[in-house]
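Omission of a single protein chain aside, the complex is shown with its protein chains in their original locations.
Chain IDs A, B and C follow the sequence of writing; residue 1 opens each chain.
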Amino acid sequence: MTARVGVVTFPGSLDDADAARAVTRAGGEPVPLWHGERDLHGVDAVILPGGFSYGDYLRCGAIARFAPVMSALVPAARAGLPVLGICNGFQILCEAHLLPGALTRNAGLRFISRDVRLRIETARTPWTSGYTAGQQIVVPLKSGEGAYAADPGTLAELEAAGQVVARYIEINPNGSAADIAGICSDSGSVVGLMPHPEHAVDELTGPGSDGLGFFASVISVLAGA
Amino acid sequence: MARVVVDVVLKPEIHDPQGEAIAGACRRLGFGQVAGIRQGKRFEVELSGPADDAALARIAELAAELLANPVLEDFSLRTV
Amino acid sequence: MARVVVDVVLKPEIHDPQGEAIAGACRRLGFGQVAGIRQGKRFEVELSGPADDAALARIAELAAELLANPVLEDFSLRTV
Partner (left out) sequence: MTGGPGPSGQDTVSVAAATPGRQQPFAELGLTAAEYDRIRDVLRRRPTDSELAIYSGMWSEHCSYKSSKVYLRQFADKAPESAALLAGIGEQAGVVDIGQGYAVTFKIESHNHPSYVEPYQGAATGVGGIVRDILAMGARPVAVMDALRFGPADAADTRRVLPGVVGGISFYGNCLGLPNIGGELAFDPCYAGNPLVNALCVGVMRHGDMKFAAATGPGNKVVLFGSRTGPDGIGGASVLASASFGNQNAEDGGESSKRPSVQVGDPFMEKLLIECCLELYSSGLVTAIQDLGAAGISCATAELAAAGTGGMRVSLDAVPTRDASLRPAEILRSESQERMAAVVEPRHTDGFLAVCAKWGVQATVIGEVTDTGRLEMTWHGELIVDMPPGSAADDGPVYHRPVARPAGQDALAAADPAGLARPATGSGLRATLLDLLASPGLADKTWVTQQYDRYVRGNTVLAMPEDAGLLRIDERTGLGVALATDGNGRYCKLDPYAGTQLALAEAYRNVAATGARPLAVTNCLNFGSPEDPGVMWQFEQATAGLADGCATLGIPVTGGNVSFYNQTGGAAIHPTPVVGVLGVHDDVRRRLSIGFATGGASIVLLGRTRLELGGSAWAQVTHGHLGGRPPRPDLDAERSLAAVLIAAASGGLLAAAHDLSDGGLAIALAESCLRGGLGCRVTLPGDPFSYLFSESAARAVVAVRPGSQPAFAALAAEHDLPAEVLGSVGGDSLLVADCFEIPLAELAAAHGGTLPALFG
């Protein structure tokens, strides 16, 4: 049975179609989920895609956090449902307190759209199990508020518990604390990532296909479960 | 060290889509008594000297040139 | 109609690149007495009813849940 991966569309979501395409490419079945429904339709995993939910007015992700679909997603995620938040999705996960810390204004104060090199720091999440720890990948980053911030205690805990999922190498494009590009919950099932693996699933339209591993990982984990 | 707060608000006739979207969210969250929201900025300016008249006059200049966009915004100063 | 202002400021320990950039620009423009700037937000909330204690308590809830992010920001209310 192919894994069914939900992709949530909020008003202002932009990369939902890309995320669904990436799921298909990785062999899964994408299931569109609507922000206004309190129902996950029995999916095996969920992606919160990139974009500007509610215009990113107020703070990125601040309004989306209260969408009806989140009232179903938050308890499911706490109970172990694999969730990947990409860019705006990461911001929503932080605002919803499923992940610690916050994403703040880029150090250079401008929107950045560029390819970045990341090091995958852990393969123990369902979204990175297909990579090896230490593996380097190139994927696009595109955000204005992508600088990860958290208090020193939280940062220390994240490091100690191995919850840093990916780090910027070569350069830190946005001033993220400890070069953090992505983190996970203590169980590992909820992952937030600022760069966009769904834009790197095909040489033709992306910098390469290094990002496919996130989607392939969860699908193979679900198949084995 | 003295501190001056510069409040920057959109001119009343300028459209504030952010404020509207936030007000909409408030109502969806059950805060029915919110009739509207206008979002502005607030700058806390720390001075190396006292907040005397001369300094305030300089800060007002600064606000007009840099902190507020005169095409869209108004500003006001207060010492705290 | 009553109006409540919610001021949202970054917690003191949080880095504020925007405020720093503006403070730098001030000094380049010759406003030497600016020791630092912190940028915050200001929400003017218009109420459909009076700004009584009950309404203020609701607005404080709103500020804590929506208008400010407790990870990064503090807020305060004032009636105007």
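By our rule, a residue touches a chain if its C-beta (ideal position, glycine included) is under 8 Å from a C-beta of that chain, and two chains touch if they have at least 3 such contacts.
Given the structure is predicted, the values throughout are model-derived calculations rather than measurements.
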For the chain not depicted, the shown chains it touches: A, B
Absent-chain contact - pick from A:Arg4, A:Arg21 or A:Arg105: A:Arg21
Positions on subunit A where the hidden chain makes contact: 11-12, 14-15, 17-18, 21, 50-52, 54-57, 110-114, 140, 142, 144, 196, 198-199, 202, 204-206
Those residues of subunit B which, in the complete complex, touch the missing chain: 10-17, 21, 24, 69, 71-72
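Quick note on the criterion: only the chains that are shown with their structure count from here on.
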Separation of subunit A from subunit B, taking each centre as the mean of its C-alpha atoms, in whole Å: 34
Geometric centre distance via CA averages, subunit C-subunit A, whole Å: 29
Intercentroid distance (Cα basis), subunit C paired with subunit B, Å: 9
Of all residues in subunit B, the ones touching two or more other chains: 22, 25, 29, 39
Residues of subunit A touching at least two other chains: 58, 63, 66
Sites on subunit A touched by subunit B in the complex: 54-55, 57-58, 63, 66
Interfacial residue positions of subunit C with respect to subunit B in the complex: 1, 7-9, 19, 22, 25-26, 29, 31-49, 55, 58-59, 62, 65-67
For the subunit B and subunit A complex, residues of the former touching the latter: 17-18, 21-22, 25, 28-29, 39
